[in-house]
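Yeah, one chain of the complex is gone here, protein chain that is, but the others are all in their spots.
Order as written gives the chain letters A and B; numbering starts at 1 within each chain.
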Amino acid sequence: MTTQSSVTRPVPSKRLSVPIDEREPSLLRLFFLDFIRSKTAVVGLIVITSIIVAVVLAPVIAPQDPYDLSQLNILDGRLPPGSVGVDGNYYLLGTDGQGRDMLSGILFGLQTSLLVGVGSAFVAAIIGSILGLLAAYFGGIVETLVMRFVDLQLSFPTILTGLMILAVMGKGIVNVILALIIVEWAIYARTARASALAERRREYIEAAETLALPKWRIVLRHLLPNCIPALIVIATIQIAHAIAFEATLSFLGLGVPITEPSLGLLVANGYRYMLSGDYWISFLPGLALLITIVSINLVGDHLRDILNPKNKR
Amino acid sequence: MNAYLKRVLAAGVVLGALGGAPALAKDLVMGRSTPQTVLDPHFTVQPTGNAMATDLYDGLVFFGEDLQLYPALATSWEPIDELTWEIKLRPNVRFHNGAKFTAKDIEYSLKRAGSMPNSPSPVTPQVAAVDEVEVVDDLTVRIKTKVPTPLLMNQIGEVFITSSEFGDVDTADFNSGKAAVGTGPYRLVSWIPGEAAELEANPEWWGGQPEFENVTVKFIADSSARVAALLSKQVDVIDAVPSEDVDFLRGQSGVEIHSSPSVRLLFLYLDLVNDNSPFVTDHEGRPLDINPLKDVRVRKALSKLIDREAITDHVFARLATPAGQVAVEGQGGYSKSLVPDQYDPDAAKVLLAEAGYPDGFGLTLHCATDRDVNTADAIQAMAQMIARGGIRINAVDCRPYSVYSAEATKGEYSAFMWGRSDKRPDTSLNLRNGYMTYDIDAGVGAWNRGRYSNREFDNLVQLALQEFDTEKRYDLLRQATEILIGEDMAILPVYFLNATWATRDGFTFDANKKVETSAQHVHAK
Partner (left out) sequence: MLIWLLRRLLQAALVLLAMTALVFIGVNVIGNPVDIMISPDADQEVRQQAISALGFDKPLWEQYLIFLKNALNGDIGNSYVFNQPALDVIMQRLPATLELAVAALILSVLIGIPLGLIAGLYPEIAVSRVIMTVSILGFSLPSFWVGLMLIMLFSVMLGWLPSIGQGETVEVLGMRWSFLTWDGLKHMFLPALNLSLYKISMVLRLTRAGTSETLHTEYIKFARAKGLSPVRIVGVHVLKNIMIPVVTVVGLGFGGTIAYAVVTETVFAWPGTGKLIIDSINVLDRPVIVAYLMMIVTIFVVINLLVDLSYTLLDPRVRLGDRG
């Protein structure tokens, strides 16, 4: 049965499981070889890695601390790229309306955006897929409970849930992440359950059950791997979505604090200046946002392809 | 399906032809930022209820560009004793449906305005002083007041007059158009709540033939969409032009900008009452058990740290004016001697040292994101300046107005931006409600959020409120303001917003400080 064999476990668990008959010492190497087959994915990985390095080094390499208001000068506001400010500062990528150096703003903003996107997607995926799998496997009261919660959650439009949570709890990165987790876990639960539900009825699961394998083992070793491709697709989409969602919250006046803008907030703030031609304030952080998300997705896409048990050639 | 919409539709008028052919010479399409959500002019004091009312209805008086009173439906008014005003009404005025306007309509409208159920923002304060309305003859009313009320006309002058012939009507009757019958320059043709309205000229208006045959008002809340609508010729006039786009719009052929300083003052409230103010810390961010903001030297130092010109120039593209007091020029109570503080960090340093804070202290600034334009940008710029002056800015926290207004009014902030419009002929009501000592029983100082309290100031305002002689009243108010700002710096006035409109080829606009976007202010070229 091809569906049962040749499952390569995804990265999160850091454990690779393979069917016994194919076990070889060079599995990681195989995975690596598989991965570098796609040039775009490799480029994506390189870009992500450089972005992460740049973000970690941001406090050192950024010309300015964009969160320290005393370093900003309103008199330097809306300067185009390559300008020199009143105090002789050189702004490679120009400044925003507050006189914030765009390069520094983008570097620090990336930090926030990545934290928000990856952090929320990761936690939400774990919570959501566990609940979804349990629902699919056990059915009955567990499924009813979980799926009604999913319904409750999904029947609150995400954007409204976000608005309400942030209005009540106040702004801040942690609150944005919390809001995103609350908003997104249900999507993972729903997806995990949907894939597992179809899988659940397959013969090999029934076979495993008749073999009296422990339930957790069936869930973890058979249902979960089969849900992983779908979950990875959803997760890559959700990371991108989380970053855009945070931008939208900022556009609507919530989200992260205005003095510590994420990429999304930089885009949202700069958007007001687009009509009058000050493109760099919105466009450059938008570009950074885009490159980041596209790279994440290129890698995610390819991971999905090589992890999908049904795609084995 | 609700009844009123059906009726609107039955009249066969649904908005059309937006992006299409250019407007006819005598037609006008306006793009307005504030949506009209009710047509009942007595339901709310918010612009969502009365912005269009100035075209449909008239008041007893009309507030001119100098903010003073001019005759409208009333031709003259005078006190006959301390508690009675006699008002003569304009003859030969007719409502849009042909009914004759008489004193009965005044009695009716004032009564109705004072008794609207279920309004979160009732018009009651405007008629609170009225004890009894006596109809003397068709064109004369006498109004008895509960206490001597020199400002009666300022207050009831804001009430729009509707026709008494409809009797006991509710908001739905106005929304359906049935009762939305005024004496104003334009008649209602159709209205889609929050989206658009159509008006047509009332050729018999007492003020003369209106300029446009048909007026369409489209409500476009998003400022970029509004600008785009003007550029793509879907509308002829827009209001509330975002300052970011002003320079760009000036460069577009056929587009004209019309701007005027407005009565909208943005100022910083400071917590003047709590000893351990919630958002004051020492210069290292630790809680502080004394409140430096209670020291007038600290407040004056803060004021000198704010470079108002830099804010109006760079945040507002000069579409704001530095403020040094609560009144605008021409308004009763304006003081020539109160000029905006100049940016002077050295003097501020000296003042801070004198007050015992040579190393500064810590402060969090609060503001609302969705109330006035660019407040968040302005307060960040202020934070930069204050931080460079040696005061630690712990954070700048801007929140939605729904959350912000409740918390600010409860006194949960230490230093926070607020906007207040006062378009009255003089500042007496503004000073009474905004700055007199907070006192529930006396009903004064209701919105004194910083809890400023000065007996001398209170007495001056109290005297002004009783003073029938205009000159004397204005003088008392001027003295009171000089104490409020000049001596005590109870709030930090920062800037008056400009009101700004943009028109397309063929139209021009009377920029006005009352920030009215009525069709009467638009003229064809």
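Assume a contact is a pair of C-beta atoms (placed from the backbone, for glycine too) under 8 Å apart; a residue touches a chain by one contact, two chains touch by 3 or more.
The structure presented is a predicted model; accordingly, all values stated were derived computationally and were not measured.
**Q** Determine which of the presented chains are touched by the chain that is not presented, and list them.
**A** Listed by label, the shown chains it touches are A, B.
**Q** Looking at B:Q68, B:T84, B:S119 or B:Q466, which residue reaches the missing chain?
**A** Only one of B:Q68, B:T84, B:S119 or B:Q466 touches the chain omitted from view, namely B:S119.
**Q** May I ask which residue of A:D68, A:D151 or A:E209 touches the chain that does not appear here?
**A** In the complete complex, the chain left out is touched by residue A:D151.
**Q** Using the touch rule from the top, list residues of subunit B that touch the missing partner.
**A** Where subunit B meets the chain not shown: residues 1-2, 4-6, 9, 14-20, 31, 35, 37-38, 40, 43-46, 48, 117-126, 128, 171-172, 175, 192-196, 218-222, 224-225, 228-229, 231-232, 234, 370, 400-403, 405-406, 409, 420-421, 429, 433-434, 440, 443-444, 446-447.
**Q** Could you please point out the subunit A residues that touch the chain left off the display?
**A** Per the touch rule, subunit A residues meeting the hidden chain are 2, 40, 139-141, 143-144, 147-148, 151-152, 154-160, 163-164, 167-168, 190, 194, 197-198, 201, 229-230, 233, 237, 240-241, 243-244, 247-248, 251-252, 264, 267-268, 271, 274-275, 282, 286, 289-290, 293-294, 297-298, 301, 304-305, 308, 310-313.
The working rule: only the chains that are shown with their structure count from here on.
**Q** What is the distance, in whole Å, between the centres of subunit A and subunit B, each centre taken as the mean of its C-alpha atoms?
**A** Measuring from centre to centre gives 45 Å for this pair.
**Q** Taking the complex as given, what residues does subunit A use to touch subunit B?
**A** Against subunit B, subunit A makes touches at 69-70, 72-75, 77-78, 97-99, 167, 170-171, 253-254, 257-259, 271-278.
**Q** For the complex, which residues does subunit B have touching subunit A?
**A** Subunit B residues touching subunit A: 223-224, 227-228, 242, 244-245, 247-249, 307, 310-311, 314-315, 369-370, 376-377, 380-381, 383-385, 387-388, 393, 395-400, 402-403.
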